[in-house]
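All protein chains but one are shown in place.
Note that the chains take the letters A, B and C in the order they are written out, and that residue 1 is the start of every chain.
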Amino acid sequence: MGMISNLFNDDSIKKLKGNLGIGHTRYSTSAASEVVNCQPFVVHTAHGAVAIAHNGELINCESLRRVVLERGVGLSTHSDSELIAQCLCCAPEDASEHDGPDWPARIRQFMTLAPLSYSLVVMHKDKIYAVRDSYGNRPLCIGKIVPITLGPGKPEDAPAEGWVVSSESCGFLSIGARYVREVEPGEIVEMTRNGFRTVDIVERPDYKKMAFCIFEYVYFARSDTTFEGQMVYSVRLQCGMQLAIESPIEADIVSSVPESGTAAAHGYARESGIPFAEVLCKNRYVGRTFIQPSTRLRQLGVAKKFGALSVNCEGKRVVLIDDSIVRGNTIGPIIKLLRDAGAKEVHVRIASPPLKYPCYMGINIPTREELIANKLEPDELANHVGADSLKYLSVDGLITAVEINKANTNPIKAGYCTACLTGEYPGGLPEELSW
Amino acid sequence: MGMISNLFNDDSIKKLKGNLGIGHTRYSTSAASEVVNCQPFVVHTAHGAVAIAHNGELINCESLRRVVLERGVGLSTHSDSELIAQCLCCAPEDASEHDGPDWPARIRQFMTLAPLSYSLVVMHKDKIYAVRDSYGNRPLCIGKIVPITLGPGKPEDAPAEGWVVSSESCGFLSIGARYVREVEPGEIVEMTRNGFRTVDIVERPDYKKMAFCIFEYVYFARSDTTFEGQMVYSVRLQCGMQLAIESPIEADIVSSVPESGTAAAHGYARESGIPFAEVLCKNRYVGRTFIQPSTRLRQLGVAKKFGALSVNCEGKRVVLIDDSIVRGNTIGPIIKLLRDAGAKEVHVRIASPPLKYPCYMGINIPTREELIANKLEPDELANHVGADSLKYLSVDGLITAVEINKANTNPIKAGYCTACLTGEYPGGLPEELSW
Amino acid sequence: MGMISNLFNDDSIKKLKGNLGIGHTRYSTSAASEVVNCQPFVVHTAHGAVAIAHNGELINCESLRRVVLERGVGLSTHSDSELIAQCLCCAPEDASEHDGPDWPARIRQFMTLAPLSYSLVVMHKDKIYAVRDSYGNRPLCIGKIVPITLGPGKPEDAPAEGWVVSSESCGFLSIGARYVREVEPGEIVEMTRNGFRTVDIVERPDYKKMAFCIFEYVYFARSDTTFEGQMVYSVRLQCGMQLAIESPIEADIVSSVPESGTAAAHGYARESGIPFAEVLCKNRYVGRTFIQPSTRLRQLGVAKKFGALSVNCEGKRVVLIDDSIVRGNTIGPIIKLLRDAGAKEVHVRIASPPLKYPCYMGINIPTREELIANKLEPDELANHVGADSLKYLSVDGLITAVEINKANTNPIKAGYCTACLTGEYPGGLPEELSW
Partner (left out) sequence: MGMISNLFNDDSIKKLKGNLGIGHTRYSTSAASEVVNCQPFVVHTAHGAVAIAHNGELINCESLRRVVLERGVGLSTHSDSELIAQCLCCAPEDASEHDGPDWPARIRQFMTLAPLSYSLVVMHKDKIYAVRDSYGNRPLCIGKIVPITLGPGKPEDAPAEGWVVSSESCGFLSIGARYVREVEPGEIVEMTRNGFRTVDIVERPDYKKMAFCIFEYVYFARSDTTFEGQMVYSVRLQCGMQLAIESPIEADIVSSVPESGTAAAHGYARESGIPFAEVLCKNRYVGRTFIQPSTRLRQLGVAKKFGALSVNCEGKRVVLIDDSIVRGNTIGPIIKLLRDAGAKEVHVRIASPPLKYPCYMGINIPTREELIANKLEPDELANHVGADSLKYLSVDGLITAVEINKANTNPIKAGYCTACLTGEYPGGLPEELSW
């Protein structure tokens, strides 16, 4: 539990022996942060210990739990990790496992029971299996640790060659690794000390389109991550350019809510020809706001988080870009800050379509009732938050921004999950989630 | 994890709703104190959550683990609790459980697989099952919460009637309960809000003798606990009397290493006619001894723990009683303290037989190599620790002390486990523990 | 802040360099346990750092604070330690200190301003000054560290010769030191690496009697401490004997509330000829009692702390000895426990006189209103707590018990402070404390 920098130190790192391992960090969401939900999940089996870590959420976890419980297995947590572990502990009926466990067969069996959504690593003895669900909903990529020195340092402190898998490629550089390729949807990759090989590619039911989460481009991934051969930053820049095409406005400067909207703001500026200028500076030391919230206190809370740079907004017509609007609580106070600092007009442009539907695949999105896009149309929202105008990027515009710079746009290999925007869930929703 | 007084407070106690529950405290032994080994162990089953707590240790846990793992169930800890839980999750082959789980049948099945050693509570919905292994190795007794006021207070703050089970009866008074009876060896008791009933008594294999841990009388239980109708204090007093008969000595005073040997010392004094007097006072605030131990530092450590009352030992021949000797590290420095305070002679009398064998049934006894009784005969030990003489109680003497005041001495119903003294393990040792 | 065993470990002990030092532990009383009140108090002066620790309480601290504050010195805490430190920082008016500070003169000046109550150590550079107030109200004694081995260990791990001072002698043995003598009332002792010497003995105002706190004998000191040439345990034994003379009763056994009353109980038994037997066993793991207290819950709380040994009290007339009664909250529930365990009669005998007055000299005694002896006469109290009779030791009896075995009973050298029993404060009460 806790930040890696609090958990590990030189001594604990030195105690880690051996030549392979798996780890996990989680985007901490309130209730679920309990020690029993920590990963990797280690389970003892008849064939020795197995460690499991995953990114994502099993959409049919309730029915899958019933299958396991009715087999007479007790579950001590409500975590997907334990559920996946107990699924993998049970060998497929027809397999003979004289020579030890047939992990690929066990993983394949699990993938048949659980269509999505997960990227998964399974470690047993001297092997790690890296698995991506057959829809490719969550990202997973492979890197290679290279023994060259990166600076003018002595070569002897460089590690030997090695292999890594990760949800995002952006961390590779900081461990001296280079991006190699993505794990394919449905692919089971076996990694050892010596390299990796594809042991199987499990097919999607009914040959439906791939469904990579489009919100990884919009919001989740770090800007310098690469998906599908392109850098996330360039997609966000492109979203801003597309937004300038779809919703132009006469203005003096383009700016952003730092730092989430900055890439798109630069794109909007480039396409529209309106100069970019910073209008908000961010306070890095914001804690929580005390005492029960009220409109006044929310306003003060935003003023604690952001300071207005009046030198850039005084007397100006401002296009203000943000990457998305969820509950719509902060944009109003931000606009008030800008107006107090002298902005003549504030036009809000959101570099993604309206968020309208819940996600059951690992993204923490509030209920439909809390999503402001289900309560107010763009014009009503503009009025509610005190903007001169407010526009979203269209769904088609977003897809265009994602695909425009890609070589491969074959829809089978490169479809997207847009469920939170359109309500179209890949493979349909399981009965247990009907709403 | 931690002391109950650190874990609970008024607020957390008030949050506990409902009318039944189970809890567990453990005699903390070094390595095993990890949060995953905390009890109760809660497990989700096809029939809802089940909570399990137990006292004792499964002697055949290794073979039992293999049975569970080969059924395709993963185990996430090495604790007996989880193992018991997964055993109970699996319904007996031939049972039809249309109307919900048949817990007595499941518990019976577990008891057949695991002969000893445990006292066990299993909570499911509105019932608690209290179970004692068929050898009765570990204690378990039933109490009744009584709604009368205990002092001149107002009656309204007294709880309604209720029922409790516990390893030791000594805690009953402090929750306003009265001792009712012991759970019988092999008995499965079902407890509800309204009372308790015996649902089964599982028989011992081959009608061997009952094997209640005799060290509960010698060392573990609190003095005011009642086992088999007699108070532990009176057994300890009797051990001292028996010791006076077996190993008399001419002396001026009888005394004890406080507080473990005090009851036996009073017994020795009563039987021998030699007056009792305190020779050591105990420092309640002893922490650990810093810096690597040496003979000198061990001496200082004992001087930190005990002060000699020279007023009582100056010029006296002292009989010094202790309840047991394990590693024999502290008795030497204690004798030196007494001699420095003026004692003319120090005769050590130990109110239990020599400890020679390991225990696999829940009692933390060092390895055979560390047990001083396996290294030195009593006379050698007397010499080693600087005593004028040193005698143990005999095994027969201990059994006499335990049985002399009991009405019922039927050996089938009232045998004892003396494995740590004699090496005779009840039911024999499983192959996995052969040494 | 905290227990020494939590604050220090091998590493931190090893880091302590040098050949002299002072330390302090405090009997933690609620509100005053703040880090600013921790001792030793270190203060930087024109002559370098000085460290100060003391035991006791300045009765005229309010007027002394005014003196310091009006000199233009700010005080950052309300602790006596800081006040003593600032008094010592100020050199006496008429002294010339060309060759460095004249600490004895500074200490003498402080002692004139503050008559009582304190034992004090002041460390500066390579010297420690040990000081006892001129009434000798608080204890202080000198010990010598001896380089001999205490056991059969190697001599090389023994420290060189050295000197120690301490409030109680009982700790000397555990650091390998031997008791040498007490610091005299008013004495200023200078200690260095090579030994100690008396630099002055400050006289009491008006040659009044010495006033050593008699409650050190009754309650505070550990039994194996030596004051005035006699062991505290033997005074407590004597108190029990005196009590048997003053308040005899026909009974079957004498017993005690463990462990505070045990020494006196053995004395009562010895004098009366009635045998001693334990009737209560103490639970070492008692935490706090949850939920607001009521009579019932206090009863349960006492039942959590003590278990009755019915084997010894069934059908018996019991004399129950305790060392003192303060608020009188626990004796009632204890008597109830004994009656429930079968005691026929319970006669309470308290081995000290009734506590009636507050202490301003370092002993934490509740307000007069809370002291039960100010509310109920002994017979009323017997009735209130359900005892068959209840008697206190007389003040004269207590003084007899303290003096009977002493060689020197010169009242100038060996008077006692009995303020909490008689209201006679040594030297009279300062105006600021008049009540």
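A few points about this structure:
Keep this in mind: a residue touches a chain if its C-beta (ideal position, glycine included) is under 8 Å from a C-beta of that chain, and two chains touch if they have at least 3 such contacts.
All values derive from a computational prediction rather than experimental measurement.
Judged over the whole assembly, touch between the missing chain and the shown ones holds for A, C. The hidden chain makes contact, of the residues A:F276, A:Y360 or A:Y392, with A:F276. Of the candidate positions C:I22, C:C89 or C:V180, contact with the unshown chain belongs to C:C89. Among A:Y233, A:Y268 or A:Y392, only A:Y233 touches the chain that is left out of the view. When the missing chain is restored to the complex, the residue among A:P101, A:P333, A:G362 or A:G415 that touches it is A:P333. Taking the complete complex into account, residues 3-6, 8-10, 13-14, 149-154, 157-158, 170-171, 173-176, 222-224, 231, 233-234, 237, 259, 262-263, 266, 276-278, 281-283, 285, 287-288, 290-292, 294-301, 303-304, 307-312, 332-333, 336-337 of chain A touch the chain not shown.
Remark: the residues of chain C touching the chain excluded from display are 35, 41-46, 50, 65-66, 69-76, 78, 82, 85-86, 88-91.
As a working rule, only the chains that are shown with their structure count from here on.
Common neighbours of chain A and chain B under the contact rule above are absent.
Note: centroid distance chain B to chain C, computed from Cα atoms, is 37 Å. Rounded to a whole number, the gap between the C-alpha centres of chain A and chain C is 65 angstrom.
Taken residue by residue, chain C touches two or more other chains at no position, since every residue touches fewer.
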